[in-house]
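Below is one structure, written out as structure tokens; comments come after it.
The complex is shown incomplete by one protein chain, all other protein chains being positioned as in the whole.
Order as written gives the chain letters A and B; numbering starts at 1 within each chain.
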Amino acid sequence: MAGHSHFSPANVEEHFEFTSEGKKRVIYAFIAGVVALVLGIYLLSKGEAGGHEVANAGHEAVKAGHEAASEHLSGGAVSHQPAAEEHYDWTNRIWANVWLNAVFFTGIAIIGMFFVSLQYLTKSGWSSVMKRVPEAFPKFLYITLPILLLVFFFKGDAIFHWMHHGVTEVGNENYDKIIAGKSGYLNKTFFLVRLVGFFALWIGLWTVLRKKSLEEDLIGGTDLFTQLVRISTAFIVVFGASSSMFAWDWVMSIDTHWFSTMFGWYMFSSWHVTGLAVITLTILLLKDKGYMAYVNENHLHDLGKLMFAFSIFWTYVWFEQFLLIYYANMPEEIIYFLERWEGHNKIYKTSEILMVFLNFFFPFLVLMTRDAKRTRIFLKIAAFFIIVGHYIDFYQMIMPGVLGGHAGYGLVEFGMVTVFASAFIYIVSDELTKASLIAKNHPFLPEAVHHDI
Amino acid sequence: MSHVVSPIREKLVTGGKSYSDVTHDICKQVEGEPTKEWKWAFGISSIVFIYGAYCLFYTWWQGIGVWGLNKTVGWAWDITNFVWWVGIGHAGTLISAVLLLFRQKWRTSINRSAEAMTIFAVLCAASFILAHMGRPWLAHWALPLPNAFGSLWVNFNSPLVWDVFAISTYLSVSLLFWYMGLVPDLASIRDRATTKGRKFWYGLFSLGWTGSSKTWARYEYMSLILAGISTPLVLSVHTIVSMDFATSVIPGWHTTIFPPYFVAGAIFSGFAMVQTLLLITRVVFKLEDYITIEHIEMMNIVITVTGSVVGIAYLTEFFIAWYSGVEYESYAFINRATGPYWWAYWMMMTCNVISPQLFWSKAIRTNLMVSFFLSIVVNVGMWFERFVIIVTSLHRDYLPSSWAMFSPTMYDIGDYIFSFGLFFTLFFLFAKYLPVVNMAEVKSVMKGVSSNFPEKKKATKKTEE
Partner (left out) sequence: MSSTTNYILGVYDDEDEVLHAVSEVKSKGIKIEDVFTPFPIHGLDRAVGHERTRLPIAAFMFGVLGLTCALSLISYTMVFDWPMIIGGKDFFALPNWIPVTFEGTVLFTAFGLVITFCISNNLYPGNQPDLLDLRITDDKFVMAINVDKNKKVSADDIKKALKDSGAIEVNVK
């Protein structure tokens, strides 16, 4: 312990420099993403999307689902009309990708806020040394909000079955009794109110939290800490109350007929573990550049534990949702998994298996030992594949409902992820330069610096 | 764990205790004669236990026809009580395992009694499984043993068999975890023993503990691994209990949120029960310096958080029942809130969702009397939750001609009383004969979390130098 006795808040301050070299690299990546995307779109328009698309997926796609689903058995709640089936437009694949990435990166951004709030709420000491990193993430909400809004306004009907023309209108040829029954919740106005409302609350609370947190660097004292705890509590309450709703809105309502009470917590668990992986990866990359010297292998060990534990938690939530639906085998529910397992000429089956492998077996085996959790390269590999795995998880949640048999992994997907990821890196790096990487007046900082497990 | 603790944290041990004081304060009631209060409490719970045992014996003798079940409501208090007790039995392992993994130092003063409570609660739950069977002497048929009628096996696809495995694994692993935690403390009592009998018995169960650094290092690893596997275990138990219902296709039972929501409910009721018992224990055994207001407050915060999670789950279920467009689901939920059992539903809502919100006020969550009262309210509410889920989902059959109500007989009530008798008898025996606070763990965190920690000796020596 004696080795650390010279620790004092003054000598921990360090500023991240987003060098022009670094900026250039991120911008090149962005441009590469755009090029790939444009090329992908060009190929799509020619009908050659690349990837695993199966050309004649068309109408027989969810045959298995159709057979299992029969309306009189189930009180009429059978889903058998994925949005993509009729009037398929090749541009839908672009919008599906935009929506997928916007939701995925919104999650990463807001988990930054969730992580910091949770640390305040539980009065955790160890994490105070790294809290500036997740604290910078929510800045990206400013990017995803307009994207979500634009896609919703202009191409919402490409994504959401319930936005199709006439589905709630009695007598219309598209009329769908079940969807009409949900229109009290699923309608444009209410959807928008919720979307904007959640973002407003999140961004608002983050702005206050960030402001107070930066003030703490200047003033110190415990008053600001108490205020930060209050803001965090408010955020957790808001996030807890909204956690199920945004999952229903942005993802579950794509498969409009289908429903699962578990879905909100399932999507949250996916976001959460992805967020943890991104936090870990960011810290490791910063350390590689020589920053954050006070974050030692003990802190990394804890981050590793969190990724390990929440990968298992994700598995628990995913599996029990699956098991209950599989076991009861009710047509209106099981169709969701049939579609992903054997529907659409089985184009989703590989992803489904890969996803469970990457999100459970891989982190479970890689992060099991103590040494792995304390070794940077293992953590990097695990974090990277957790992020990839959960991207696939979101792909599985969104694509079958939007694109049906027309989905695939091609240049569009690759380009879109690259564009979003480089934008995310740019925005977060920029935000990181605005404050010391270590919150020097955090009252728990001495605990974190002496953290030893 | 380092001793660097931020000064803004509340103290967890008060009164300037030294290590030796800890040993003395905790061992006192193990070594002393039983107090008058203890004798009364133990006597009363034994009487309750004997009366309950009579009821249970009568149930077995006559068959479960003595319960108020009917063709429509074929599962009522028996399974309600089972789920209720299993739920209560979650807090102990949660406190010792999950809070150990999260390095919450406040767990050290309360984990021992919480774990003991867990084990007794799970035993009570198990007694309802046996009561259910009607022929408890054939209980081993639930195990995968090839039986006398050919090699017919238990059905591993049945959630009830999952339950047998979950409960028995949970009980035995919790017992193991608890016992291994006791070993160093039993050694303390062994080494202080003044009578031969005590030296023999505590010596026997302390397994020859010496306290060597090598053993301790392994011991810490063992505790961490046990905690690591107990955490998913404790989640799995209530998950599997919830699957007894959720794998079925009964409206109101088949919903995917059941597993995590049951787990949250279990933590909620378990913490409430720990709160109830600790508030009594700390006064009776004069442990106010170890189980401080800070501990009580932490427990109340956990109760508020889990109560709110449960509340969100209630609303989610209700919402999705409407959103699904399945009329049977919608009916089941509307019937819960407005049907003949509306009072049970609103009892559950008030006790579980609304009452814990009072703890948002610091004055309320640090008030001992209110905490005690609300901890009981929470468990009343949690009993009603299970009753609502089970009975109101069953009592409206698909065929209106089969609609029925349930009313308990005195044997339903008597068997429930039995479980209270069993629980408190065991708890009082534990409180008398075993250390109710984990001495070794409290000592290990005392530096930094103890107020006025006596460091005088060290200071004087320094000046000598």
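One rule holds for everything that comes next: contacts are C-beta pairs under 8 Å (C-beta built on N, C-alpha and C of every residue); 3 or more make two chains touch, one makes a residue touch a chain.
Since the model is a prediction, treat every value here as computed from it, not as a measurement.
> Which is it among B:8, B:47, B:138 or B:176 that touches the chain not included here?
B:176
> Using the touch definition from the top, which of B:138, B:222, B:315 or B:334 touches the missing chain?
Checking each option in B:138, B:222, B:315 or B:334, the one touching the absent chain turns out to be B:222.
> For the chain left off this view, which of A:90, A:326 or A:384 is in contact with it?
Considering the complete complex, A:326 is the one touching the chain left out.
> Among B:7, B:208 or B:400, choose the residue that contacts the chain missing from this document, as touch is defined above.
Reading the full complex, the residue touching the unseen chain is B:208.
> By the contact definition given up top, give the residues of chain A that touch the hidden chain.
1, 319, 322-323, 326-327, 329, 368-370, 452
> For chain B, which positions touch the chain that isn't shown here?
1-3, 18-20, 23, 144, 151-159, 161-162, 165-166, 169, 172-173, 176-177, 180, 183-184, 187-188, 190-192, 203-205, 207-222, 225-226, 229-230, 232-233, 236, 239-240, 243, 439-441, 443-444, 447, 455, 457-458, 461
Here is the rule we use: only the chains that are shown with their structure count from here on.
> Compute the distance, rounded to whole Å, between the mean C-alpha positions of chain A and chain B.
From the centre of chain A to the centre of chain B is 35 Å.
> How about chain A: which of its residues touch chain B in the complex?
1, 74-77, 122-123, 125-126, 177-178, 181-182, 185, 222, 225, 237, 240-241, 243-244, 248, 259-265, 305, 309, 312, 316-317, 320-321, 323-325, 327-328, 330, 332, 443-444, 446-447, 449-453
> Which residues of chain B touch chain A in their complex?
Listed in rising order, the residues are 1-9, 101-103, 231-232, 235, 239, 243, 246-249, 254-260, 308-309, 312-313, 316-317, 320, 323-329.
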